[in-house]
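Here the complex is missing one protein chain, while the rest keep their positions.
Should a chain be cited, it is by its letter among A and B, assigned in written order, with residues numbered from 1 in that chain.
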Amino acid sequence: MNTIVAPAVPSAAALSVPGFWRRARHHRSFVIGAVLALLLLLAALVSFVWTPWSPYEMDMANKMQAPSAAHWLGTDAFGRDVASLLLVGARASILVGVIAVGIGLVVGTALGLLAAARRGWVEEAIMRFADFSLAFPAILSAIMMTAVFGAGIVNAIVAIGIYNIPTFARITRASANAIWSREYIAAARACGKGSFSITMQHVLPNISAVLIVQITIRFAIAILAEAALSYLGLGTQPPQPSWGRMLSEAQTLMFQQPLLAVFPGMAIALAVLGLNLLGDGLRDLLDPRLARAR
Amino acid sequence: MGLFLLKRLATLVGTLIGASVIVFLVLEILPGNAAQMLMGPDASPDAVAALATKLGLDQPAWTRYWHWIGGILTGNLGDSYAYGSPVLDLILERLALTVPLAVLAMTFTTVLALVVGVTAAARHNKMGDVGLMGMTQVGIAIPNFWFAILLILVFSVKLQWFSAGGFDGWGEGVLGGVKSLLLPALSLAVVQAAILARITRSAVLEVMREDFVRTARAKGVSQRAVLWLHVLRNAMIPVITVMGMQFSELLAGTIVIENVFYLPGLGRLIFQAISNRDLVVVRNCVMLLAALVVIVNFVVDVLYAVIDPRIKASDI
Partner (left out) sequence: MPLLEVNDLRIGLQTQRGPAEAVRGISFSLERGETLGIVGESGCGKSITVMSLMGLLPSTAKVGGSIRLDGQELVGLPEKAMCQIRGNRIGMIFQEPMTALNPVHTIARQVGEPLRLHRGLSKTEARKEALGLLERVGIPDAASRLDAYPHQFSGGQRQRIGIAMALACGPDLLIADEPTTALDVTIQKQVLDLIQSLVAEMGMALILISHDLGVIANSVQRMLVMYGGSMVEAGPTKAVFAERAHPYTRGLFAARPVLGAPRTGRLATIRGSVPELVDLPRGCAFAGRCAFTAEACYTTKPPLAMKPSGHAVRCLRLEEIAAQSAVPA
């Protein structure tokens, strides 16, 4: 069926190897990704303390300006400073990412671990549910949910988060199954350990590397989804700045100030790119085959 | 081959039936009385009840489900709450735009991805490979609607080669219609192509390690001929799998992209219907999407058997 998950489960032990940070420093993808991801985080954190201008302050006299010394990235249709809007918009992206991925991680991983531990009809049921949920285009479900339950960042987060559950469930189950079939698990059971403690003490730590990589990838996808929903008007609502909504506003002004459409999109792209590269880098670095070689 | 097809067809029908049940049930639990929504918050309860009866909303779920399925089979999908016109006509009208759009986008995706993926694999670990893979990383990170806006900026605003949106219909001639669909199709294609290119590249690299590639070279086949004649077909299995999965992404993408370009297609219809709580339209459109996805999976399965002769033999 799904043969894209690698059979060799990366071990979290690779993280603690002192060589990890040395190798990480030289890994191009990891470094670029980490820098971009940190920039994203920094933007959001800095926005709490300082922004060049207030993102809510309108200045109609100076609307739709090109970048200048006063407004580093220009102003939008209401004279608001674009740079400040971007900084504060980072908050929405991170918030959505963290919570949506968090929902998927907690619930999905629990389901996946359960499926791997219980096997039998429990596993079948969980996997059928996961397969069916994933067969449906995500954006469609998100749109339906936000349109029906109301637009806004909270509902957007829930809609995106719900979608992460089957993804994490599948990945967790596949990796956990690989661990369960290993001999030291059989040894642990022979000592009388119950499924729950085996799961907590042996399975979970060993699949943590796979989960870490998935987290970065799903974070990136969550940011893209939030941007799409906000673009359609279903996500973060005004006056809370959102990169996606900035793009939809910019589209109506394409002929007057094309640059307005460039910067928010670049912010999204750089954030997503950073997270993807970070995920790729982590996947390479945590690969047990490489970890053993050094 | 006949038995194989028959089995697959049976699965197809079964899945469609299951999907219809799920779609119906999911929409059932949505809050908000449709009749209430249409009449507005100030309407009297009697008027709402009357409308509800007229729309058949007071009948038990079971009856409504069968009514709907019967309608699908006879071609009567009911009338839209918002537009008042038959849903079937609405959908067909919109499909006339969305289907060509999807086909165009899929074509671009496939061609781009194969060229980039195979080229990168052929130049494995050299500059060409690294450069192309860097580009695909960027491609994956770009939101498709932003790429659409950028395309509009460059080709409509700056160069004025294309209009910034809208669709005149096929009445003016095929070329005019395709021109309106070009930029939308490209925006849909680029992100998908980036993902598919990476899959293609790794599939090709895997196959190049196989023994029969060495045999082919020992016969005097050149490196390039080996790639295109021997390796590619073997690499297509994972590629086609992903293409099948991408089809549903593509359909979902039309929802956003048709909004960007103001195209009166199926995606836009779904979006508006959801906002309008036009349940009949939503139900039928979602069912259509599900059916399309299931059919595409069927086609992919059949393609497996066409590409790889071993699959027919070992089919259960």
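FYI, contacts are C-beta pairs under 8 Å (C-beta built on N, C-alpha and C of every residue); 3 or more make two chains touch, one makes a residue touch a chain.
Quantities reported herein were computed from a predicted structural model and do not represent experimental measurements.
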{"item": "Chains shown that the absent chain touches, full complex", "value": "B"}
{"item": "Given B:Leu95, B:Ala291 or B:Ile307, the one touching the chain that is not displayed", "value": "B:Ile307"}
{"item": "Option from B:Glu28, B:Asp89 or B:Glu210 whose C-beta touches the chain left out", "value": "B:Glu210"}
{"item": "Chain B, residues in touch with the chain not shown (by the definition above)", "value": "210-212, 214-223, 230, 233-234, 307-310, 313"}
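We take it that only the chains that are shown with their structure count from here on.
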{"item": "Touching residues on chain A, where the partner in the complex is chain B", "value": "3, 132, 135-140, 143-144, 147-149, 220, 224, 227-228, 231-232, 244, 247, 250-251, 254-255, 258, 261-262, 264-265, 268-270, 272-273, 276-277"}
{"item": "Interface residues, chain B side, partner chain A - complex", "value": "22, 30-32, 137-138, 140-143, 145-146, 149-150, 152-153, 156-158, 164, 238, 248-249, 251-253, 255-256, 259-260, 270-271, 274-275, 277, 282, 286, 289-290, 293"}
